[in-house]
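Read the structure below first, then the notes.
Excerpt of the complex: some chains, original placement.
So that you can tell them apart, the chains are marked A, B and C in the order they are listed, and the count of residues begins at 1 in each.
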Amino acid sequence: MSDATLNTSRAAGTQGPDKQAAAMGETGKPVAFRGGGFAPRSPKWVGVAVFVVLIAIAEWGTRTGWISALTLPRPSDVLATFQELYQSGMLFKHLGPSLARLAVGALIGVSVGVSVGVLIGLFSYVRAGLVPLVAAIFPIPKIALLPLFVIWFGIGEGSKYALIAFGTFTPTVVATYGAVDNVDRTLIRMGQSFGLSWWSIVRKIVLPGAMPGILSGLRISLAIAIILLVAAEMLGAEYGIGAYILQAGSLYDLERLFAGVVILSVLGVVTSTVIGLIERRVLGWRT
Amino acid sequence: QGTKIKVGALRFTSHSGSFVAKDRGYFADAGLDVELEFFQAAQPMAVAIASGDIDYAVTAISGGLISLAQKGAIKVIGGALIEEEGIDGQQILASDAAFQAGVTDPSKLGGKSYGVTQTGSSFHYVGSRIAQAEGIEMSFKPLQKVGAVVGAIKSGQIDAWNIVPHIAKPLAGSGAVHIIGAVQDYLPGYQTTTVFTSAKNAADQRDKTEAFLAGFSKGVADYNSTMIDQSGGDAGIDEMVKLIHQYVYADRPFEKAKPSIVNGTMRINEGAKLNMASVKDQLEWFQSGGYVDASVTIDDLVDTSYVEIVG
Amino acid sequence: MDIKLEAIGHSYDGVRVMRDITLDIPDGRIVCIVGPSGCGKSTLLRFIGGLERPMEGRVVQMGEAPEGCLNPLTYIFQDFALLPWRSVAGNISLVLEDHGIKGAKAKAIIDDVLARTKLSDFAQALPKQLSGGMKQRVAIARALAVNPAVMLMDEPLSALDSQTRELLMDDLVSLWSRQPFTAVYVTHNLNEAVRLGHKIVVLSRRPGQIREVVEIDKPLDQRQFGDADLDEKQKYLWQLMREEARAADAELLNV
């Protein structure tokens, strides 16, 4: 009993026990299944269907008068407005400046934001000095400062860039220094243990390591940039999607208002998709 | 090549003076190379003058304008749109609900709500002067944007409002609101909009400023004679509307835009004359309401040396 | 209560993970399953516990679960699976609440299982305050609380350092000696297998198949760290698996 004995049975060939079990099977019952669930998948067509149904309801409601013309424009009219806009060539006349403003403003805001964020992530004094400042600036509504922006940056493109840059700056800073804080410290210690220079560590370990966090911050920053487009184009903009929307709003022209809003919404979805693609390319190393 | 200047404008028919002067070369004749800068609202335009981004503009007198004048940044140098008897001016509107409930006349507005864009805006001034004249009390609802006020009055959430005719008439046509009076009945000779510039331009750039006013006045004269005195007949009006259509309602087809433009016709002061009495009244109102500093004087606001002063 | 696996096979996304696994898990014994990485050990355990359904074959439970058994097939997970926001006692009461056991009755059970796992002093501690060994003891206490017919353990010691592992093996042996339980014990560690298993099932590399079943008759409480006969078995097992393990370790993953 105190000795172990070696009872080995090659299982590959032996079907014996299996048959035996099957024979005894009347007293057994299969084990109940209780797993699964909690892993929602999203079949693409459902999303499309939801949009189609919503639009159909709006169309039907406005046609039958069940939804008053004051409340919602007729989707088909919005589409017609959009076509008109496209055919008159005005679409690109509005889209062009807006995209330029988005690009320049967001570029400034994001690049300054990332730089400041990295500095905050690396240096104690910068962190101590700027974090409270950023926290105080964050909740300031940019539209409240519109009159000042005119004085500070003029009514040309400058103030529009500045407004968008300002709006994207704060969320980028917050996302970036959070990302730098989250870079795995063992990787940094590894760099140090191999005698890498400070600058090598920042360039080769800290920055790539912070990239996922920075990119996901970019999603938010760019959404905010699009939202701020309207505010920016309150400042003496002739053309631009924001200006178009504002003008439509001031004339209470719901068709054009919605056409403009749809453009912004599409712009937002496109931006987010593009960031998704960039993430998949640049962050292919993530598990 | 003339002196380069920038002129601020809104895409409203009330800015036609500048449009005509630019399009027909009157500014060029006066030796100016004018670039029009368009704005979505009047207030940023005033700030833009103060910051030196634009040189001249036309807009209503507001608290912000007076504030900037007090800071020594801008000066009113002439008059533009004016309420004149016999010509449709700003209309007083009542919502359908209020109208059905018996508000058929401004005198019945007691206790009703009156839409304004902002506290201390020109709408606020007009509304409170109406209330004063009728001896009634109204509540003023600041809704920031003209579009928001339109929405509010259409859906009956405010009872009354005043607005330029080209917006008032189509609204009334749709049956959602009713015209119950005209502003000129209460404020005859109301200097609705004024021409203004930076204090620096007014003081140091006399030639340039005079040249601008000269060009502007010619444009105004053309506009008045064609649209109000109808000197060119229908053909003239058509041609003028076409000109204005380049700037106003540009994205609508001409046929749709024309009625709106024609409806918007109001007299613009010949020679940018300024009705000083009206301006003084406005300043007084802003001060009594505490919207601007009590120490602002009419001289802070107006430079009377450029145009004919009436009233 | 016995468990029988009948000709179980499975594929994930067309990749065959295991095939034709037929096995008998007798009452009151510990069956260890060893095999190289990715051979389907965890998947097999999920089938036994009813958390997943095999594509071929079936898992049958023979006979009824004994009286007072709240959850016949009970898991112990490699990473403990404690709710970090509940105290030790709270984590145990979690699995009682759904059976309507509350108040004094729950307290009695909790006190009992904590005493059996030598955790009585830590009833109010949060998981973050516990060392790895203590966490796994809480998980064991939680499993004991539902009075399981069969315990399903998926590498329960592999997240612990080797000294703590030694201590916990002793604890498991003494728990089993006082009151034998049925268990399926998945592990990579041949030392654990020979110390705890009555029956050691060796799986081949993916697709997992039973390569050999080794039985050890020596009673658990007489097995000791460094017993020559156990070392012999361990050496034998290692020899069986060495090549497979090396091959499994040199495969590129397609994550």
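Note that in this section a contact is a pair of C-beta atoms (placed from the backbone, for glycine too) under 8 Å apart; a residue touches a chain by one contact, two chains touch by 3 or more.
Computed from a predicted model, the values in this text were never measured in an experiment.
The complete set of protein chains in this file's complex follows the formula A x2, B x1, C x2, whereas only one of each kind is placed.
In this section, only the chains that are shown with their structure count from here on.
Shown here, the protein chains touch in a chain-like sequence that does not close on itself.
With centres computed from Cα atoms alone, the innermost chain of the structure is A.
Put simply, the C-alpha centre of subunit A and that of subunit B have 43 angstrom between them. Within subunit A, no positions touching two or more other chains are listed. Residues 1-12, 15, 17-18, 21-22, 24-25, 27-36, 287 of subunit A are the ones that touch subunit C when the two sit in their complex. Residue ranges of subunit B in contact with subunit A, taken from their complex: 8, 11, 37-41, 43-45, 47-48, 50-51, 53-54, 64, 145-148, 150-151, 154-155, 176, 251.
Those residues of subunit C that touch subunit A in the shared complex are 3-4, 6-7, 22, 24, 46, 48-53, 58-63, 73, 209-219, 222, 229-230, 232-233, 236, 255.
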